[in-house]
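The complex is shown incomplete by one protein chain, all other protein chains being positioned as in the whole.
Chain naming follows the written order as A, B and C, and within any one chain the residues start at number 1.
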């Protein structure tokens, strides 16, 4: 990812570039792990019992993708919108981390995905708090 | 849109199908009007002065698209996640409605877009309240 | 959807507004039916046997969403890009229509989804041909 270089090349870069870049990268990684985890769950013999995990993965991926785009923008930010987005993303990342953690001893994809979701949730909290 | 038929064909349909379908359709419409409004703003002679409107349109479209997918799923829902998503979407729709409304006497695309955003924000409130 | 009004409110509207609006709306509907079909398949008892259908639905939804955004833009179009996008979307819509059709006697969601995909594929062909 070239996130940090891109953020810095903006005519009016936002404060705390390093944290912002780390958050955007965490969203990208979390989106990818969630999509791949849903897909791997679907190919498991126990797919039917993983329905809740698949559904949460898909929701988390959608929310991460939206956040990745929204936080990549530095032009004319609206702090209330950004805080609400970070908080809502934190909620879905936490739900997904919890769900994936239930299967992590059985499925390596769930273990990695839970880890990505937890990391992203932690950064959501920091980003939301910094705007509160 | 065939949203209502699709929701009803789920093996375990969620309650309040009509409101849910109306909300999903409002998200789809709001996403489309926001993308088209950003694009029309960009083609206006005054594009540089519409930067805030373009940015808000793009954020709103991203959030609407994510909500459209998330609320189209009825399998194993997580009510806290859904409430947080609906509230966060309401915040960005309201911000976009407000911004577009500033230019609605000059630009028909901003007028239609403000209307779509207001409608979607109202349904966000209802959907969030019904899960609180 | 307010697609047609939005397209017409652009400072330099593209030709064949009616067909363009119909195509964008077909993409929106196809994306929604595919997301909902994947979700309904996941809740069926036979979910494990519907893995191919779920995967194709998810791919088709992603491609439809991208096309919906790309074709909603009228500023500075690149005809080669638009033709390639329409052709690639046609391929995935056709694959999804075919897969869903296999289950349409069993699952109403697959029947509606196959129909949406077929309709979208047909419009992809028209849109691609008009730019060739």
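Here, contacts are C-beta pairs under 8 Å (C-beta built on N, C-alpha and C of every residue); 3 or more make two chains touch, one makes a residue touch a chain.
All values derive from a computational prediction rather than experimental measurement.
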| item | value |
| --- | --- |
| Residues from chain A at the interface with the omitted partner, ascending | 1-3, 5-7, 9-12, 24-25, 28-29, 31-33, 35-37, 39-40, 42-44, 61, 65, 68-69, 72-76, 107-109, 112-113, 116 |
| On chain B, residues whose C-beta touches the chain left out of the figure | 39, 42-43, 45, 47-48, 51, 54-55, 58 |
| Chain C residues touching the omitted chain (full complex) | 51-52, 55-56, 58-59, 62-63, 65-66, 69-70, 73, 75-78, 80-81, 84-85, 87-88, 91-92, 95 |
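The rule is simple: only the chains that are shown with their structure count from here on.
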| item | value |
| --- | --- |
| Chain ID, smallest distance between chain and overall C-alpha centroids | B |
| Whole-Å separation of chain centres (CA-atom averages), chain A against chain C | 26 |
| Where chain A and chain B are represented by their mean Cα positions, the distance between them in whole Å | 21 |
| Sequence positions of chain A contacting 2 or more other chains | 51, 55, 58 |
